[in-house]
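Of the protein chains in this complex, all but one are displayed in their positions.
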Amino acid sequence: MTSAAQFSERRKIWRRIVRNPLHLFTLSMVALLVLTALFADLLAPYGATEVVAYPFELPTAQFWLGTDSIGRDIFSRLIHGSRVSLYVGFASTAIAVVFGVPMGVVSGYFGKLTDTIMMRTTDGLLAFPPIILAMAMVAVLGTNLRNTIIAIGVVQIPRFARLVRGMALSLKESEFITAGRALGASHVYLMQRSLLPNLTSIILVQFTLTFATAVLTEAALSFLGLGAQPPAPSWGAMLLAGKALVSTNPYLALGAGSAIFITVLVFTLLGDTLTDLLNPYRTDR
Amino acid sequence: MTRYVARRLLHGILVMWIVSTAVFVIFRLVPGDPAAMTLGFDASPEDYEALREELGLNDPIHVQYLRWMGNLARGDFGKSITHGYAEVSSLVFPALGRTLELAALSILLAVIVAVPLGMISAIREGTWVDHIARVFTTLGFSMPTYVMGIGLLILLAEVFPLLPPGGYVPFGEDPVKHLSQLIMPVLTIASVTAARLTRFMRAGMLEVLSADYVRTARAKGLTERRVNYWHAFRNAAIPLVTEVGVNFGLLVGGMVVIEQIFIWPGLGWLMIQSILTRAFDVVQIAVLVSAATFVIVNLLVDLTYSWLDPRIARS
Partner (left out) sequence: MNTAAAQKPILDIRDITTSYHIRRSGAQKATTLVAVEDVTLSIKPGETVGLVGESGCGKSTLGRTIIRLLEPSAGMVSFAGQDITHFNHQEMRPLRQEMQIVFQDPYASLNPRFRVRQILYEPFRIHGISKAVASQKIPELLSLVQLPPDSLRRFPHEFSGGQRQRIAIARALALEPSFLVLDEPVSALDVSIQAQILNLLEDLQTELGLAYLFIAHDLSVVGQVSDRVAVMYLGRIVEEGPRDAVFNSPQHPYTIALLSAIPDISAAQGRQTRERTILVGDLPNPLDPPSGCRFRTRCWRGDQLCVEQDPPLAPVSDSLVACHYPGAENHWSARS
């Protein structure tokens, strides 16, 4: 169905992007981050764990941000670190979506006892400060990157479930759902084909915001020594190492700190951009 | 009103029950049980079995659950085998106190900054004051607390060595040192929190300022100044209570990293130390207590809110 209408719909979104410098900036930054992560091996001058010089070197033309306590190139490690951050962000958010969305849809659609049980359970889980719950899970599962992903993902499940449940609750009374029932559609069909398409944009927006939180949490856990283990190039772990190194070479801490800050900022902005772009009812002047 | 309080209390108790069950599930049912966690993954099978027996992990799961809930109900948090059988509560509660001290001071500072800033920003909407305030709030919103903390540490302890780079001395021992150690962590948390509160206050004020009754007040001949300060402030400040409460609860959890950076022996610091030394019996109680603090703070906020604005309780 490569129709003219579909084409014009795409063109409308494109026009909204081009007209708004903030959207343009956000999307190019996202693209830049993703490309950096994908092609880290090509972009970084040196390997992530490669010892290339003496330790504690200050920035030079060869080592743009100097070297760390083992003599690895800080700039290269920051580039490789984007891969860790975005991978954890994506994988853990995917876990939250895969479990949270169906839970929310079922809970909102059926209501009654299913909903009550679901809501009370999420009440309990949401009572934990997110990072504490993630830490507890990592403590039990063992500290490695895979478990960090699981922990961060699980913590976000109730948040997704809540959001989706609220939307499903208000949508299920819509007449187009009743129309589907009158046509003889099954509950599964109605949830999957009628409700879900109306939830995609809000899920997508929440995905980017959760993604930002996940990147932040991974860095925090790695900073605490509970996430990615050395010598993996995690920004959080580099920040921890940089803290000890502040007086000799502050660029490690500054570089890792800025990388986290920028990534979180960009994905938070992406949430706003998507909200604006995906609104089908918005009319352009 | 009484019924509302009773209902909220009941809900709080229900949530606490779910929370303690969740902690039980995490620490007993997730693969990698407390025994393995205590001993590490390379322990001998004999040691492992002996510890499982001592911890009662070989009992049926419902017996373990009832024992866990029973102990909690009596306020018995157990003894820590990795801390020479010290009472876990004697480790956790002093740490909680130090965390609350940090959180309370930070929130206080944040409110002192955010309320006037948000108000001025709203009253002088679109002027340079407003723009500066908005840049500050946007940056504060995306700035991870720990990045901010490290930045301050570099600035105030390394580049300009004005303050100690962290640590903790009890107030009773050396009040001056205690306070100087407080400055950086409080500044860090307060500035991030203030960003959120300022934004909230500004939005609330703008909403109220455009509302009809303020216009009526203006028409009645009150001065501009009194209109802004009195009517708008009261109505924008009440929802702020909720926002402060939400932030306070989040802080107790989010302070883990800050305490680690500034070596402040609060609840978060205790948790990290306990995880690294495999003291699961301390970790589980620390997790429970931080969630409980969150629940209690939310409860207090709800009750304060309904006291300030009785319509809530009636709806």
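Per-chain numbering from 1; labels A and B assigned in written order.
The rule is simple: a residue touches a chain if its C-beta (ideal position, glycine included) is under 8 Å from a C-beta of that chain, and two chains touch if they have at least 3 such contacts.
This is a predicted model, so every value here is computed, not measured.
Interface note for the absent chain: among A:Ser194, A:Ser234 or A:Asn249, the touching residue is A:Ser194.
Listed by residue number, the positions of chain A touching the unshown chain are 1, 3-6, 174-176, 178-186, 189, 193-194, 197-198, 200, 280-281.
The rule is simple: only the chains that are shown with their structure count from here on.
One finds 23 Å separating the Cα centroids of chain A and chain B. Chain A makes touch with chain B in their complex at residues 120-121, 123-125, 127-133, 135-142, 216, 219-220, 223-226, 239, 242-243, 246-247, 250, 253-254, 257-258, 260-261, 264-265, 268.
For chain B in complex with chain A, the touching residues are 14-19, 21-23, 26-27, 30-33, 37, 41, 141-144, 146-147, 150-151, 153-154, 158, 249-250, 252-254, 256-257, 260-261, 268, 271-272, 275-276, 280, 283-284, 287, 290-291, 294-295.
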